[in-house]
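Just one protein chain is left out here, and the rest sit where they should.
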Amino acid sequence: MIRVTVWYENMFHPQTQAAVKAMYPLGLPQTIAAFLERDPQVAVRVVTMDQPACGLPDEVLDETDVLLWWSHSGYDLVPDEVARKVADRVLKGMGFIPLHSAHYAKPLRLLLGTSCTLRWREADYERLWCVMPSHPIAAGLPVCIELPEEEMYGEFFDIPQPDELVFTGWFRGGELFRSGCCWYRGMGKVFYFQPGHETHAAYHNPYVQQILLNAVHWAAPTARREQLFFLHDDLGTDELARQGRPVPQY
Amino acid sequence: MIRVTVWYENMFHPQTQAAVKAMYPLGLPQTIAAFLERDPQVAVRVVTMDQPACGLPDEVLDETDVLLWWSHSGYDLVPDEVARKVADRVLKGMGFIPLHSAHYAKPLRLLLGTSCTLRWREADYERLWCVMPSHPIAAGLPVCIELPEEEMYGEFFDIPQPDELVFTGWFRGGELFRSGCCWYRGMGKVFYFQPGHETHAAYHNPYVQQILLNAVHWAAPTARREQLFFLHDDLGTDELARQGRPVPQY
Amino acid sequence: MIRVTVWYENMFHPQTQAAVKAMYPLGLPQTIAAFLERDPQVAVRVVTMDQPACGLPDEVLDETDVLLWWSHSGYDLVPDEVARKVADRVLKGMGFIPLHSAHYAKPLRLLLGTSCTLRWREADYERLWCVMPSHPIAAGLPVCIELPEEEMYGEFFDIPQPDELVFTGWFRGGELFRSGCCWYRGMGKVFYFQPGHETHAAYHNPYVQQILLNAVHWAAPTARREQLFFLHDDLGTDELARQGRPVPQY
Partner (left out) sequence: MIRVTVWYENMFHPQTQAAVKAMYPLGLPQTIAAFLERDPQVAVRVVTMDQPACGLPDEVLDETDVLLWWSHSGYDLVPDEVARKVADRVLKGMGFIPLHSAHYAKPLRLLLGTSCTLRWREADYERLWCVMPSHPIAAGLPVCIELPEEEMYGEFFDIPQPDELVFTGWFRGGELFRSGCCWYRGMGKVFYFQPGHETHAAYHNPYVQQILLNAVHWAAPTARREQLFFLHDDLGTDELARQGRPVPQY
């Protein structure tokens, strides 16, 4: 069972809230939870920024294998210590899937080390091309999918070169964007996915749903580490082994 | 002319100071400056942590193309705002070459996003293998070089996969280490190089000197950016071009 | 069910045959098959070079999801057309796991494009370090494992930079080697793993067995492609979509 938490920045202006509700009557994060949970191997919990500890007390993170993070504008409302805690959890093994405007979420910026700035414009038609069909996150996908309306994010996108660039978005207005990017960080895996503006229909798109489900499986932890410490020993590893003493792990 | 600044953490215990002076009578950063300056294209300035603004006021950074950073233990003595300023300069184009224990320097951790923890032990014999001879930083180097005594740094080294892994170190005691690693971050280039303990002779080694000189040339800025801002426009790039209006740059 | 084929170059000198039988009484490829098949999701077939079509007629390849390839010296006995066929199958989605001396197997050289030459020496003690514990192939592994006796392969190893470098080997005699390397090629995935000399015990090592089982799962196809053709259309993708006509896939 993969335990997924969907974190949602829910502090919009009332007018926006209404528009989101019109597009996602179930609620945006609840919509994501619903399609992920069609996979019996996945269990989803939704948390929101206005909850205690920003929705992410230790007991929630302790039970999270993969964290999806949807945010749009309240970046600075997330305390630094929450961001640091989330980033450290990723380094210790938790999967992390920042969605759409979460390209600028504090935990992602901590993990990538770049400014994560980009070019943007309001709604445009997007065509998402798969440039790495061998990747597990692209399983079952056609070579391109259409998103009739999506917020435009364009290059230059200030990110480290992705370890794996899976999708690139084409926008009718003339831009393109590295829209589906994988990075390995510490014991954890990170997948950023660009589509998903709150008033557009991306999360109703069955291909987008497939991508995010694939990503949850890809990002599920395969290793864990308890501490982010230095390891020191007076003896070399070879000598330790000769003496039958254990080699410090991670 | 490439303007290089060598930053040095000079706040050692007096006993260590004496040992460093015995190995590097000229001073450790001055030794680095001296061999770099044999290249007439390179001009070097040495700054130290105990100077105002941690040795890095804006007027120094404004005149720095490539920053070498040597530190060993006073990581936390560098104020967060200095570390942030250095990292931002890299994102805007400045080259950055953290040396030896600077694997844990604040600016590098900000740029890499991982814990940068590792395994370590006191002096051992190291053999440095070149695993990417096509790289400009390896120009003129043999396939391996010997460092009769060097502090042992071993895996697992918690770094993002290097964009280019140029050197890997073998230690007689049984360990290995990704010792020469390149990353691109924003407009800037980063090269981490492991040898260089303050009481060992690495910086007297002509091959190490060649590597660092090569690295300075590789990391010299080829692009600059003034601001780390988002770019927004109401019109698509294609429409802007049709109207003969400029496309916002970086 | 993942359908695995283990290909084996079985045309050794009788003296070597006897030494292999002493180490692997079941047979070397049969030993690999036996530990992989402990996973109920994996079905294994063994084929050998002396069989018709080099052991790889179409009907075998048609039923192969992941191909393990063990060879040591008879590289040139594999006809070019068999090597090409295997490489094309990988580009169409088949997983490929060349073992030990298969670093020089024709299909791998076709897929990597480099000379795949290296430095080598007879048996030495090897310590295999994990440099990417987040990788699925490293799941369940300690940070390093011991191989008391293994043929030494050392750098410079002329391969493209691995997409993911998972393991690096340390040899007591002074060398190191990129021993566990992943590449994506077309629709397929490739994992090269260095330990596995025919007269040494690597395939009896439970950690090596775990690595290869993990690799089979990682390399199992997630996408397939029937032809390696160019795609051409008179109309742009956007216009095709407007007309409701299908976009050519792969």
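Order as written gives the chain letters A, B and C; numbering starts at 1 within each chain.
In this text, contacts are C-beta pairs under 8 Å (C-beta built on N, C-alpha and C of every residue); 3 or more make two chains touch, one makes a residue touch a chain.
None of these values were measured; they are calculated from a predicted model.
Chemist: Specify the residue from the set C:Tyr8, C:Tyr24 or C:Trp183 that touches the hidden chain.
Modeler: Only one of C:Tyr8, C:Tyr24 or C:Trp183 touches the chain omitted from view, namely C:Trp183.
Chemist: Touching the left-out chain: which of A:Glu9, A:Asp65, A:Glu175 or A:Glu198?
Modeler: Result: among the candidates, A:Glu175 touches the missing chain.
Chemist: May I ask which residue of B:Ala138, B:Leu176 or B:Leu213 touches the chain that does not appear here?
Modeler: B:Ala138
Chemist: Looking at the full complex, which residue from A:Met11, A:Val131 or A:Ala201 touches the chain that isn't shown here?
Modeler: Residue touching the absent chain, from the options given: A:Val131.
Chemist: Just to verify: which one of B:His72, B:His100 or B:Arg127 makes contact with the chain not shown?
Modeler: Selected residue, touching the omitted chain: B:Arg127.
Chemist: Tell me which stretches of subunit B touch the chain missing from the display.
Modeler: Within subunit B, the residues touching the omitted chain are 93, 127, 132-136, 138-139, 142-144, 146, 163-164, 172, 184-189, 222-223, 225, 237-238, 241, 247-250.
Chemist: Name every residue on subunit C in touch with the hidden partner chain.
Modeler: Here the touching residues of subunit C are 87-88, 91, 110-115, 117-122, 124, 152, 154, 156, 158, 160-161, 163, 171-175, 183-186, 228-241, 248, 250.
Chemist: Determine and list the subunit A residues touching the chain excluded from the picture.
Modeler: 127, 129-133, 143-144, 154-157, 161, 164-165, 168, 170, 174-176, 178
Note that in this section only the chains that are shown with their structure count from here on.
Chemist: Which chain has the mean of its C-alpha atoms lying nearest to the mean of all protein C-alpha atoms shown?
Modeler: Measuring from the global C-alpha mean, the nearest chain centre belongs to A.
Chemist: When all chain pairs are ranked by how many C-beta pairs they have in contact, which pair ranks first?
Modeler: That would be the chain pair A-B.
Chemist: Which chain has its C-alpha centroid farthest away from the centroid of subunit C?
Modeler: B
Chemist: Any idea how many Å lie between the Cα centroids of subunit A and subunit C?
Modeler: Here subunit A and subunit C have centroids separated by 31 Å.
Chemist: Just the number, please: Cα centre separation of subunit B and subunit C in whole Å.
Modeler: Their C-alpha centroids are separated by 36 Å.
Chemist: Compute the distance, rounded to whole Å, between the mean C-alpha positions of subunit A and subunit B.
Modeler: It comes to 30 Å between the two C-alpha centres.
Chemist: Find every residue in subunit B that makes contact with two or more other chains and list them.
Modeler: Correct list: 154, 156, 161, 174-175.
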